[in-house]
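The complex is shown incomplete by one protein chain, all other protein chains being positioned as in the whole.
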Amino acid sequence: MFVGKISLVGVVVAVLLPVLARGQEADTALTRIRQNKAVTIGFRESAAPFAYLNESKQASGYSIDICNRIAEEIGRKLNIPHIETRYVPVTPQTRIPLIANGTVDIECGTTVNSLARQEQVDFSYAVALAGGRLLVKKTSGIQDLSDLNGKIVALAAGTTAERYVRTALDRSKINVRVLQVRDNAEGLLAVNSQRVDAFINDAVLLGGVLRTAQNKDDFAIVGHPLSFEQVAFMVGKNNSGLLTIINGTIARLLASGELHRLYDQWITPYGVPIEGEVDTLFKIEAIAE
Amino acid sequence: MPDYALIVRNASFLFDGLLLSLTLTLVGVIGGFAVGTALALVRLFTGIIGNYVVDAYVFVFRAIPLILVIFWFYFMVPLILGRPVGAWTSATVAFTLFEGAYYSEILRAGLKSVRAGQLNAALASGMSRAQALRYVILPQAFTAMIPIFLTQAIILFQDTSLVFVVSLHDFLTATTIIANRDGRLIEAYTFACLVYYLICLAATAGVEKLKRTFAR
Partner (left out) sequence: MNYQWNWGLLLKEPYAGWLLTGLGWTVALSITGWLIALPLGIAIGIARTSSSRWILRLSGFYVSMFRNIPLLLQMFVWFFVVPELLPARLGLWFKRDLPNPEFWTGVLVLAFYTSGRLAELFRAGLQAVPRGQRMAADATGMNRAQALRYIVMPQALRIILPPLTSEFLSIVKNSSLALTIGVLELTAQSRQIENFTFHGFEAFGAATAFYVLVALVLNLVMVRLQRTLALPVAV
């Protein structure tokens, strides 16, 4: 009886052990890309101008353009002519799990580098800087975070804004109620319907969601930047081969000025031109051959 | 001013969503039926342990919310397979296993509802147990169960709206996308209500009619 139980446990452990102990294989992404002859790119569907679904339901945007160039470079490096690019939509909640479990090879959106995230994924060089600001109705008279005392604020689930805003509010002892919304569109809706007084997220994303608004003149983006965060692309852990190709592509795009051109095409119209910190960042990242 | 032209503008997008809802329902029904049958067979042909395991399976799946099941499989399926898997596959697995639990209970109740006398009579007339099952018990059980199966399918059709939480573009998610995009919430949501209401009403009426045809 006892022997039977022990052997049962032994069998169970023997079956589970290989599953649990499968080592950290290196460069699984490149292997996958070689097998599929395709790069799977995770993109945001409503995070203009970085990544969004345009009129013809195609993935487009600043991050998408850069990632397309990265995919070409991967095709060159792996000797796969006409490498295919597959696009998988992601949301702030799903982007990291999908990278971590291998569903997507590269996440091309507006994801911001953070130490907590680095425990599960690796980040490329930054392609933009994110600064948190407030989206408010002009009539509300709110100018900055300090004006939010006793008010209601919307934060998108799973974004870094959700974290640093809560910390900032706790630190400054401002009494604010927080409503969690799913994405930028819902955040705009919450401000528009007066359910909240402000929606806080990265300035470029706010500019993006505002452009498609019916009544954009009713809104204003206010406040000094609440953060200086690096917008970068995510890859799974242990994919240094892929990461090298990505960073190399970004550095070369910067050196040739191509990235600046893309940035001016997509981002500058949203009120964040290449100057100050962004300019310095681009200069530093243009690493020589 | 209500702007119902919104619906017309986005008709194909909404239709694709509806198609996905219906497809997911179909997959859930067929898959769920397969899983349910497998569970029922396990119950019939294994001893106490088999029954205990199936009981536990059914109990857990009926105790937890479907949203949690969807989250679980969305997280777990790619991890177990060790390879990329999309929202569609995870949702399909989630719904199949979830419905399987419910279907196995319907099967169990259906098989029980056939009177013992039927089995005895079949055995007495010389059939083997398997033959009795196949020619006498199961047909009767199925006629009893089909209306309940179909009702469960209608419930599943409504439950497919929950794939909203993993951004799969079913009919409801498609509705929310166009509602937010064009800022026309009232029109979009009332339209969605109408569509679901009419479909479910018609389907339920159909099942009622079926029940009446079956009634002896």
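The letters A and B name the chains in turn, as written, and every chain counts its residues from 1.
Criterion: a residue touches a chain if its C-beta (ideal position, glycine included) is under 8 Å from a C-beta of that chain, and two chains touch if they have at least 3 such contacts.
The structure displayed is predicted, hence computed values, not measured ones.
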| item | value |
| --- | --- |
| Omitted chain's touching partners, listed by label | A, B |
| Contact partner of the left-out chain, one of A:Ile152, A:Ala168 or A:Ala213 | A:Ile152 |
| Identified contact with the non-displayed chain, of A:Ala48, A:Cys108 or A:Val196 | A:Val196 |
| Missing-partner contacts on chain B, residue numbers | 59-60, 62-68, 71-72, 75-76, 79-80, 82, 158-159, 161-162, 164-165, 172, 176, 179, 185-186, 189-190, 192-193, 196-197, 200-201, 204 |
| Those residues of chain A which, in the complete complex, touch the missing chain | 19-20, 22, 24, 93, 96-97, 100, 116, 119-120, 152, 157-158, 179-182, 189, 193-196, 237 |
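The definition used in the following text is that only the chains that are shown with their structure count from here on.
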| item | value |
| --- | --- |
| Chain A contact footprint on chain B (complex, rising order) | 74-75, 78-79, 82-87, 166-167, 180-183, 185 |
| Interfacial residue positions of chain A with respect to chain B in the complex | 22, 32, 40, 45, 88-89, 91, 94, 97-98, 101-104, 185-186, 189, 192, 212-214 |
